[in-house]
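What you see is the complex with one protein chain gone and the rest in place.
Moving on, here comes chain A:
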Amino acid sequence: MLRIEGLTAEIDGKQILKGIDLEVPTGEVHAIMGPNGSGKSTLSYVLSGREGYEVTGGSATFDGHDILAMEPEERAAAGLFLAFQYPVELPGVGNATFLRTALNAQRKARGESELDAMQFLKLARERMKALSMSDDMLKRGVNVGFSGGEKKRNEILQMALLKPSIAILDETDSGLDIDALKIVADGVNAMRGPDFSALVITHYQRLLDYIVPDRVHVLMQGRIVKSGGPELAKELEAQGYAAVQAAA
């Protein structure tokens, strides 16, 4: 279970998160919706440990571990995964090398045996097939020359290989056409189960037609101002954020 209590954080002295309270029980998928500048991406970066964000108060724990005290790689090994809004291109780093290094680093950190090149390739091909990705993407540099859709599918492939206990998807739907959106959603839905939870961060309700959340939270000006069931997303789509803010 992910438990966030009274979390405040700032960038360059400017407060962005102003006291977030949120619980995502194991096995559930929650959505966070909010307008631009509400702190959605900041929340995902703070939870995954990006430098430059200063936590000024509150706590975030995952299965009882204080994740804010951990290095980014330790958070990953503990089961936390961030799907980036803008996946980084890494020229010169082969996608296959990257994926295998990441998988083996996590396995090693957990005291599991590492996969050799053949074992890895077999696993990767299996997962890629499920995501309608061509083998060709393994040979290329990480995200280099990938279209927007390919980059997001590559994020989902990483999630499928690394098998996190909790995934934070930061506006994974942005820039996707409907076919790519379905593939991404299928990838997330395939992970759903009693041991997996997800925090789906999105600006639009559209993604939530395909990944139906257990709960929806509205983030505005650094705070969760409203929570509800999946119907809340539809309500937002119909009435806009301003109406919700006025009511809150």
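The rule is simple: contacts are C-beta pairs under 8 Å (C-beta built on N, C-alpha and C of every residue); 3 or more make two chains touch, one makes a residue touch a chain; residues count from 1.
Throughout what follows, contacts and distances are computed from a predicted model.
According to UniProt, the chain absent from the figure is "Fe-S cluster assembly protein SufD", selected among "ABC transporter substrate-binding protein", "Glutamyl-tRNA(Gln) amidotransferase subunit A", "Fe-S cluster assembly protein SufD" or "Putative ABC transport system permease protein". The chain that is not drawn here is touched, among residues A:58, A:72, A:175 or A:230, by A:72. Across A:109, A:212 or A:243, the residue that sits in touch with the chain not pictured is A:109. Among A:62, A:84, A:196 or A:241, the one in contact with the hidden chain is A:84.
Residue in contact with the omitted chain (choice from A:92, A:145 or A:194): A:92. Residues 48-51, 71-73, 75-77, 81-82, 84, 87-88, 90-93, 97-98, 101-103, 105-106, 109, 141, 158, 162 of chain A touch the missing chain (whole complex, contact as defined above).
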